[in-house]
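All protein chains but one are shown at their positions in the complex.
Note that the chains are named A and B in the order they appear, and that numbering of residues resets to 1 at the start of each chain.
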Amino acid sequence: MTSVTNRTTWTPWLYLAPALVVLGGLLVYPVYQLGLISFFEYTQAQVSGGEPTTFQGFGNYSELFSDAQFWQVLLATVVFAAACVVSTLAVGCALAVLLTRVRAVPRLALMLAALGAWATPAITGSTVWLFLFDPDFGPVNRVLGLGDHSWTYGRFSAFFLVLLEVVWCSFPFVMVTVYAGIRAVPAEVLEAAALDGASQWRIWRSVLAPMLRPILVVVTIQSVIWDFKVFTQIYVMTNGGGIAGQNLVLNVYAYQKAFASSQYSLGSAIGVVMLLILLAVTLVYLRLLRRQGEEL
Amino acid sequence: MKLSPRLAVLLSALVVTACAPQTSTNSSSDKDDKTGTLRVWLFQEVGNKPKEKAVDSVVAAFEKEHEGTKVEVEYIPIETRAQRVKAAFNDPESAPDVMEYGNTDTAGYVKDGGLLDVTEEFGDWSETKDTDPTAKQSVTVDGKIYGAPFYVGVRALYYRTDVFEELGLEVPKTMDELATTAREIRAAKPELYGLVVGGAYTYGAMPFVWANGGEIATGKGGSYASAIDSAAAQKGIKAYTSLFSDDNCPAAKCAGMGGNDTVTAFAAGKAGMAIGGDFSHTAVEAGKVKGKYAVVPLPGVKAGSIAPAFAGGNNIGVLKSTSHRTLAVELMEQLASKKTQASMFEAMGFLPTFSDVRQQVAAEEPYVKPFAETLAAGTKFVPASPAWAQIDSSLVLPTMFQEVISGKKDVAAASKEAAKKMDDAFGSIG
Partner (left out) sequence: MRSVSSVTFVRRPWRLLAEASALLIAVVVAFPLYWMVLSAFKPAGEIESSEPRPWTLAPSLDSFRRVFEQNEFGRYFLNSLVVACTVVIASALIAFLAATAVTRFRFRFRTTLLIMFLVAQMVPVEALTIPLFFLMRDFGQLNTLGSLILPHIAFSLPFAIWMLRGFVKAVPQALEEAAYIDGASRSRFLWQILFPLVFPGLVATSVFSFISAWNDFLFAKSFIISDTSQSTLPMALLVFYKPDEPDWGGVMAASTVMTIPVLIFFVLVQRRLVSGLGGAVKD
C-alpha cells in the first residue's frame, strides 16, 4: 500500500465517522455506564424512588465473589460454553467435509436443512426443541421409549438438551464457512495427497486443517463469543435457570439479578466480569493471529 | 482486591463527582388536567374477554360522565409485568395513570416511588367503610393508603368428586389425611397425581408452614427477621416437600411447576386434588373436570381446623407521575367500586373486597362458600416490607423448596440458607 497511503490522512476518519459515532454513543457509553453502576448501590429505589446513589467501591464485587452461587454459575458457564463450542465445531467441520464428498442433490438438501436451522429465531428454536422433548406430548420420548421422563429435571440432562439446541442452531455457520473454505483449496493439492495414498483423516490433518487454519480460528472465536453469551436458549428452555437455579449461566444470572431482583449494580458487576473473561479470550486470539504472522 | 489508598480516593472522587449513574426523579406531577387521555394498565388473565367486557362498561360510563376525557386500557401479561412497571417508574412519560398491581408488590412499589398516596380520597370515599380490613391492610404502608383493593384471592382444596366416590374416599380432615388420601388416589389410579403440588408454588406451600406454626418472618413496623428456618416452619416444609414423591406427584415433573401449572393439570383431569384459588374457578370450569369436582377449605393440622391461607389479591392504584390526579383517582374508585366488583365477580369469579358485596355474592353462588370460610378462619400475608418484592422475585422460597425436593439439600440446610438470603434483603432494603 503505497500510493493511496497518506494521500489525505483525514479520509479514513471520514469513512469511520458514522461507525464511531454509533458505536461510541450506543456501545461505549452504555458500557461505561455499566461499569459505573457496578461501583454503586443501585436498586429500583435509587433508580426511581429518589434515594441517593451511594458509592460502594468494590463492594458489589466482593459481595459477588463471596457468593458461592456465583462461582458455581461461573464454572457451569465455562464448562457449558466449552462443550457447546467443541460440539459445534466438531459437527460443523465433519459435515463440511461430508458436503464436499457428495453430489449436488444431497448437498443441497443438507445445506437447506442447515440454513433452516440457522434461520430459526432462537426463541422459536428453543420452544420447538422443548416441545420435541416434552414428557407428555413430545415425539422423542415416544420414539426412545422413555415414557414420561422429564429432560429438564436433572441438571445435566437439562444442560444436554440446551446443548443440543445450541449446536443445532449454530453448527450451520461453522459448516457453511468451513465448506466455503475447503472449496477454495485447489483440487490439485488434494488429488496429490490422495494419490500418495493418504487416508481421509490424514488429508484433513496434514493438508486441509493447516490451510483452513485462519478460517478455523475465526469460527472458533465466534463460537466462543456466542456460546459464552447464550441467553435465550437457557432462559426459555429451563424457564429462567432451571429447578433451584441449577441451569443458570452468567448471562441469565446477571439478567435475573438485575431485572428480577432489581439489583442492577450486582447485575452490572456480573456483566463486567463476563466482559473481562471474554477480553482474556480475545487476547489469546490476537496472540494466535500474531503468531501466524497475520496482520490485522 | 487491594487498591492503594490514594488511587481509591482518586477513583471514587472521579466517579462520584463526575458522573453518578442515571436516576429519574419520580416526583409527583403538579399538573392536574381535567381533560385528556387516561392510560390504564390491567392484568391479562386467563380467558380475559369477560374482564374486558366488565371494564369496558365502566370506562364507557366514565367517558360519558367526563367530557373530553378518553380512557385507553391495556392488558399487560402478568409474566412481564415487573419489567413493564419498573420501566414505567423509570420513564414517567410512558407510565399509565392507573394500574392494577398484586398486593404483595404494594410495599415495594411505594418504596420505588411509583404509587400515589390517596389516603385522603380513600377516607372520603363512602363505600370504603365496608372494605374488609385485610384488604385495606394490603394497600396500606406506614399508615398511608396507596390504592383501592380490587379483589381478594384465597386458595382452598379442589378435589374430584367422581374419583373420591369411585375409590370410596373421605374428604381429608387433617393435613396428614390429606397426604394419605393423595397417595391412595395415586396408588389406585397411577395416571393421576394424588394432590398436584408445585415446587415453585409458594402460596400453595405456605399454608403447610403456617398450619404447623411456622412463619416466613417475624417483626413489625419495617424491621423483619426471617423465621423460615424455625423448627415449626421446617416441619411444614417437610410436610409439603414430602408430597413430591413417585407415590403422589413425581419430583421430576412437579418440582418445576408453579401454581398455574397445578391448576391446569387439575382442570385437565390429571389430578385427584389441587390447591387452587377462587380466581381459578373459571379455568377449572372450562376444563374437562367441569361438574366433577368440589372445593373445601384446606385442612389444618388438627381435625376440623383450616390451614391459614395466603390473602392474595390485586389492588388498583394511581401512579405518582400522573398529570390527571383528580380524574385518575376517580377512575380508580370506579374500577374498584362495589358495582364493578360485583360485575367482576360475575365475569371472572374474583372475590369482592367489600364484606357486604362478598356476602351477597356468596349467597348467590355456593362455590364461594369454602373460600369465604377460609377467609373467615384467618389469613396470613407476606411481610409488609419493600424487601418482599425482591425476595419474591429472586425466588428465594421456590429455590428452597426445589432444593429440598430434588435432594440437593436437606430441609435444615435449605431453610437456613433461605433465611439468610431473606435477612440480607430485609437488612439492605429495610
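Keep in mind that, in the parts below, a contact is a pair of C-beta atoms (placed from the backbone, for glycine too) under 8 Å apart; a residue touches a chain by one contact, two chains touch by 3 or more.
Predicted, not measured: the structure shown is a model, and the values here were computed from it.
A.B. asks: Pick from B:264, B:374, B:394 or B:415: which residue touches the chain that isn't shown?
C.D. replies: For the chain that is not drawn, the touching residue is B:264.
A.B. asks: Contacts of chain B with the missing chain: which residues?
C.D. replies: 21-22, 24, 39, 46, 74, 77, 79-80, 83-84, 87-88, 90-91, 93-96, 258, 260-261, 263-264, 283
A.B. asks: So which bits of chain A touch the chain we can't see?
C.D. replies: Touching the missing chain: residues 1, 3-6, 9, 11-13, 15-16, 18-20, 22-23, 25-27, 29-31, 33-34, 37, 95, 98-103, 106-107, 109-125, 127-129, 131-132, 136-139, 142, 168, 173, 176-177, 179-187, 190-191, 194-195, 214-215, 218-219, 225, 229, 231-232, 239, 250-251, 254-255, 258-259, 264, 267-268, 270-271, 274-275, 278-279, 281-282, 285-286, 296.
Basically, only the chains that are shown with their structure count from here on.
A.B. asks: For the complex, which residues does chain B have touching chain A?
C.D. replies: On the chain B side, the touching residues are 1, 3, 8, 12, 15-16, 19-27, 82-83, 86, 89-90, 108, 111-114, 199, 251-253, 255-256, 386, 389-390, 393-395, 398-399, 402-403, 405-406, 408, 429.
A.B. asks: Which residues, counting only chain A, touch chain B once they are in their complex?
C.D. replies: Contact set of chain A toward chain B: 33, 36-37, 39-40, 42-50, 53, 55, 57-58, 61-62, 135, 148-150, 152-154, 239, 242-246, 256-257, 259-263.
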